[in-house]
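Here is chain A:
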Amino acid sequence: MRYLLLAMVLGLGFSCTKKRDFSQKTLQLSVAAKVKGFDPVNAGDSYSSNNINRVYEGLLEYHYLKRPYELQPNLAESMPTVSDDGLTYTFKIKKGVMFHDDKCFPNGKGRELVAADFVYSIKRMADLKNNSTGWWLLDGRIKGLNEWRDQYKGKDANYADKVEGLQALDKYTLQFKLTSPYPQFLYSLAMVYTFAVPREAVDMYKEEFLNHPVGTGPFITGTFTQSNKIVYEKNPNYRDVYYPSEGAEGDKEKGLLKDAGKKLPLVDRIEVMIQPESQPRWLNFNSGKLDLMEVPKDNFDQVVTPDKKITDTYAKKDIALNIIPDMDVTYIAFNHDDPLFNKNKKLRQAMSLAYNSEEANKLFYYGKGIIAQSIVPPGIAGFDPNYKNPYKQFNIEKAKKLLAEAGYPEGKGLPVIKYDTTATTVARQMGEFLKAAMDQIGIKIEVVTNTWPQLTQKVKKRQTQIYGMAWIGDYPDAENFLQLLYGPNAAPGPNGSNYNNPVFNQKFEVAKNMQQSPERKKLYEELTQMIAEEVPLIFGVHRTIFVAKHGWLQNYKYSTFANGANAKFYNLDMKKKEETIKSGKLR
Partner candidate 1 sequence: MNSSWNYIIRRILYLIPVLLGVCFLIFILFNVVAGDPVYLLLGKHASVEQAAELREQLGLNKPLFMQYLDVVKSAFTFDFGRSWSTKQEISSMMIQGAIPSLTLTIPAFVISTILSVLFAILVAFYRGKGIDLFIRVTCICMMSISVLVYILVFQNYLAYEFGLFEISGYEYGFPDFVPYVILPIIIWVVLTLGPDIRFYRTMILDEIYQDYVRTARAKGLNEKKVMLKHVLRNAMIPIVTYTVVQLPFLLLGSLLLESFFSIPGLGGMTITALNSSDFPVLKAMTILSAIGIAVFTLIQDILYTVVDPRVKLQ
Partner candidate 2 sequence: MSLLSIQNLTVEFSTPDGVVRAVNNLSFDIQPGQTVGLVGESGSGKSVTSLAAMRLIPNPPGKITSGKILFEGEDLVQASEARMREIRGNDIAMIFQEPMTSLNPVFTVGNQICETLMLHKSMNKKEAWARAIELLDQVGIPDPQRSIAKYPHEMSGGQKQRVMIAMAIACEPKLLICDEPTTALDVTIQKQVLELMFDLQKKYNMGMLFITHDLGVIADIADDVVVMYRSNLVEQSTTKNIFTEAKHPYTKGLLACRPALDKNPERLLTVSDFMDDDGNEIKVNEERTKKVDKVYKVDKEKNPVLLEVNNLRVQFPIKGGIFGRTVDHFVAVNDVSFKLRKGMTLGLVGESGCGKTTLGRSLLRLIEPAAGQVIYDGIEITKLDKKQMRAMRSKIQIIFQDPYSSLNPRMTVGEILMEPMNLHNIGANKAERVEKAKWLMNKVGLLESQLSRYPHEFSGGQRQRISIARALAVNPEFIICDESVSALDVSVQAQVLNLLLDLQEEFGLTYIFISHDLSVVNFISDEVAVMNQGKFVEVDKANEVYLKPKEEYTKRLLSAIPKGIPKELLAEQA
């Protein structure tokens, strides 16, 4: 036994830890869940889309630094020309953009990207067989595309078939024809679903295509395996793209323009660690094995002071804090199929008033959230920072009064209301919080926990009474949030509350078809406030993200959309990194 122990100790001695390598600029990132694969048309979750973003590119992208978010050309040479009727969009594509070298091409050399690649890629997204999770973006928008889709229902689609609204006029010219004005169309061209994939790769790898990413992007990763790590190398043939020389207000002071004009990408390599548990991830960040990480809630107080500054302990380690509002909204929805809620606005208002969002924010979001007055989050046209929703100002007396007016004084005559939520601890605690809140005015709540699939099922099948949910924006436009209450979108569509208000519907239809303008902004604001006082949902918070990053990581700016692509802008001060880690001050 002694020998065995000795052998074990010796075994431990020589290979316990890996040697760190500081010679290459390796960006070390992490994700909390498995990446499903690298097929742009199926980039349903943000984990996958962030990674697809590094390899594949689209016609447009968001400006890295400017806020509010601004679209700019990426693979397109410039922003499109739009016809006067707002139906025809014509793009010129950059010349000389090459796909990554891959054996699907002749001689393994990547070929040049052409306009036809976009025609193919977008048809691929429309192909029912691929069941793209992004189809809703273009559903009914492009002339002839829905017909093309329906024509091949249940059989193999013929991609050679011409679609009127989606054509390559020549090698570098791409033309879209829309069925009706749809200003949000451009956002979809900055989303991974419409990114360019080479047909050769799809044809060669078929079902395994999602494991063989071949794009035009700044980084290349080999065959993807379901593992705990994704490694990217810099694309050596990446076209000339430069770090922006202008940014949002204050970016210069933050040093975000230091690398202006430099050729991208600035790092040689990216390692993305897949680590489901936040604690080991946090330890890895603390020991310098990750360059940045969202502060886990268990460690929140260690890192963030009550006035939302970095604590001294972490400041000494040269760790900085970035606070970014995420584009989302949490809410408790009333199912308007239920006559109880549908007919009784005062009941909804009373419940909203009895719900103390400040308290909930403290309890469940560490005070990190911004109380939602309505459905549109900050940073988007339609959000009015000065607006206060009268039914969001916690007031028990007023709530009781409204409840009585609704016909249920002190809750008398009301059945027990079922609140559906997921089975996580926090979700359950939120349920209990709601129950206690409603108890104060005499409304009885029963908390029903579900698995996530069960809950979505119930919502889709309109089987709930009230339920907790959150919506994360797909693109920075109020339309993406307001559509959650648009009558024709009722379940199984995204409007799970089944709220249907003809006045709202009509105004929404007008607003969403307007090009970006002060008039549209005004209309969005009007809609936002209208919905706020109608209380079809009890609005919760807009969440914020607290990201801690090491001093050696430079040019870091968070963006809600296409965050993964930003890696090409990041820079690393490897000397600083080596010194910091070797000095031992991180421990």
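In the analysis below, contacts are C-beta pairs under 8 Å (C-beta built on N, C-alpha and C of every residue); 3 or more make two chains touch, one makes a residue touch a chain; residues count from 1.
With respect to how the candidates were assembled, all candidates are chains of the complex that A comes from, given by their letters.
Because the structure is a prediction, the values reported are computed rather than measured.
Peer 1: Touching chain A in this complex is which of 1 or 2?
Peer 2: Here, the candidate touching chain A is 1.
Peer 1: Which of the residues in chain A come into contact with candidate 1 in the complex?
Peer 2: Where chain A meets candidate 1, its residues are 1, 4, 8, 12, 15-18, 33-34, 36-37, 39, 42, 44-45, 128-129, 131, 133-137, 139, 153-154, 207-208, 210-211, 225-229, 273-277, 279-281, 283-284, 286-287, 289, 452-454, 456-457, 460, 471, 492-494, 587.
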